[in-house]
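Incomplete set of chains, arranged as in the complex.
For reference, chains read A and B in written order, and residue numbers begin at 1 within each chain.
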Amino acid sequence: QTTCAQSSVTFYGRIDTAIRYSTNQNIAGDKLLELTSGGASGSRWGVKGSEDLGGGMKAVFTLENGFEPDTGKAAQSGRLFGRQAWVGLSGKLGTLTVGRHYSPVYNVEFANEPFGWANVYESGFIYDNYTGGNRWDNSLFYQYKVGPVSGSLMYGFGEQAGSNRNGNKLGGSLAYEFGQAAVSAAYQQTHDAQGVADHKVWTAGGYYPIGALKLFLSYLNHRSDLTPQKNDVWATGASYAMTPAVELYGGFYYDRQREQDGNKRTVVGMFNYKLSKRTNVYLQADYSKVDAGYASNVFDVYAFPTTKDASGAVTDFIKSRASVMAGVRHQF
Amino acid sequence: QTTCAQSSVTFYGRIDTAIRYSTNQNIAGDKLLELTSGGASGSRWGVKGSEDLGGGMKAVFTLENGFEPDTGKAAQSGRLFGRQAWVGLSGKLGTLTVGRHYSPVYNVEFANEPFGWANVYESGFIYDNYTGGNRWDNSLFYQYKVGPVSGSLMYGFGEQAGSNRNGNKLGGSLAYEFGQAAVSAAYQQTHDAQGVADHKVWTAGGYYPIGALKLFLSYLNHRSDLTPQKNDVWATGASYAMTPAVELYGGFYYDRQREQDGNKRTVVGMFNYKLSKRTNVYLQADYSKVDAGYASNVFDVYAFPTTKDASGAVTDFIKSRASVMAGVRHQF
């Protein structure tokens, strides 16, 4: 039996893999069959703990690794604890932690989408473009909750000699719970190495359960001082617990782009079957469509393939992609 | 005490280091003294678990890291779970897992050799040349067992858009147990990125215990569409449990090469002393010899040093190597 130097440490993990078939993987329109990681949620293992310090105060920490179960490699560019790594204190005045955290906008979006900052392909990563990274290194995170209201503030150090502005990140969130429902909003602004605000993002949304049905609505607004391009991203959908074992999910995502007019639309559906509390199998299908303006979206890190001329202008682009996935997820 | 979010997770590991002295490490014939990893078996730690899902079904997983105890670095090119990473379901219809697995030929060879796909130097890696990697990323592995007969099928996705053939891997195995003895065979074929069958390998063999003695015999056949070169590799040997604490191992390996005629012969002996079930110390010695034809073996990833002329033809080569090793292995 493994013993710990001290008590109250929890070891946990999640392994999620899926076979995925998708279209239009290159400009010739070729299809791809692959084993992929994290169709329903990212694979991970971690250690977390809390220690009672008396007087209502406790020490808390989480160290969480992400990995690719199809190759055994560490995810998040090979980081050991690339998902989360923080330590701090929690008490009557709130919780203050330091380290690598999810950003405020991520935390709010995660709650207000049917797919939880969707770990689905063309559908989910629609948001990833606009945050300058879902996780902030070198950050301070303060959380406070009073009754149904909770708020947070986060600051990420830019760590540049001579400037506290260059590379820094700042954000916050506010949430209100009523019963099993909640509304929440967040704002965050990040600066690049030269101090320009490369991402100014705010989001607002909520979820509302009606019996076995749960409805989701989310809006995200992205501006950047690097470009006049503006993006408004809507997400809506629902989950439905048909039986204790069977869950259905559906979502629609719409990224409307201005100044470089364009849009991306994604629909996604998922059938989830729980073999147990810890193990489930799932089927997922999604379809996405972009127009010519969106093919020039400078923030689209998961962009569909394009061809460009010598000046960098898009001359041809993939207009849509469909994918189906069958996966298994196990938690421990 | 470490607690797990759920039960039935096992944390395990093995640390194996040895001092090794070997000859002919470069074309000048220099000797090398080193601290090395895995004289008897690769160092590792892992997490594995199974969850009963009812109805004879269970969820199973293994995440296994390999590391170098002499430097503390992750092995398998720095992968976090480079040895094994898979998850799946097991039931009456068999076991289906997805992720990174040992290949079918590896699994059979491992059983039929006295040194278990020998973790010995010039002797063991004789096989490594012919499989295109002992482990397959992005693979599906199906196993079924009925009475004394067990079989497996494995498919590794090539993950190339527009072609399911390029880079893919396919194999299977069959085994028959009678008492403590068994015979088994496996075939596998891998394709390179252009879709050429770079490795076509089959193996057959078995082991047979006679009291404290255990005899091993194994044959491996390698062909490749990349070259006319053909290799037939024989391995035979025995282990002998002299006392509950003392084990002796001996093995002979013969790689006969055609079309580029040549051969490699290796003999290896090992004395193992068990200090406990979990801890042992060992002495090992091996001697290998190659001829001129083998020095041009294009698949020999552990080739002895050679000199080549401008056309790439071998002009001089190391003809033999001897090594002795003293090591310690601890399991937890």
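Criterion: a residue touches a chain if its C-beta (ideal position, glycine included) is under 8 Å from a C-beta of that chain, and two chains touch if they have at least 3 such contacts.
Since we're looking at a predicted model, the values are computed, not measured.
Sequence-identical chains in the complete complex of this entry number 3, based on the file rather than the 2 shown.
In the analysis below, only the chains that are shown with their structure count from here on.
Subunit A and subunit B carry the same sequence, and matching their CA atoms takes a turn of 120 degrees, rounded to a multiple of 5. Rounded to whole angstrom, the centroid-to-centroid distance between subunit A and subunit B, based on C-alpha atoms, equals 39 Å.
Those residues of subunit B whose C-beta lies close enough to touch subunit A in the complex are 1-6, 8-9, 11, 47, 49, 51, 53-54, 57, 59, 61, 63, 76, 78-89, 98-100, 137-140, 157, 159-164. Within the complex formed with subunit B, the residues of subunit A that make contact are 1-4, 7-13, 15-17, 19, 25-26, 28, 30-35, 45, 65, 67-74, 78, 80, 275-276, 278-279, 281, 328, 330-332.
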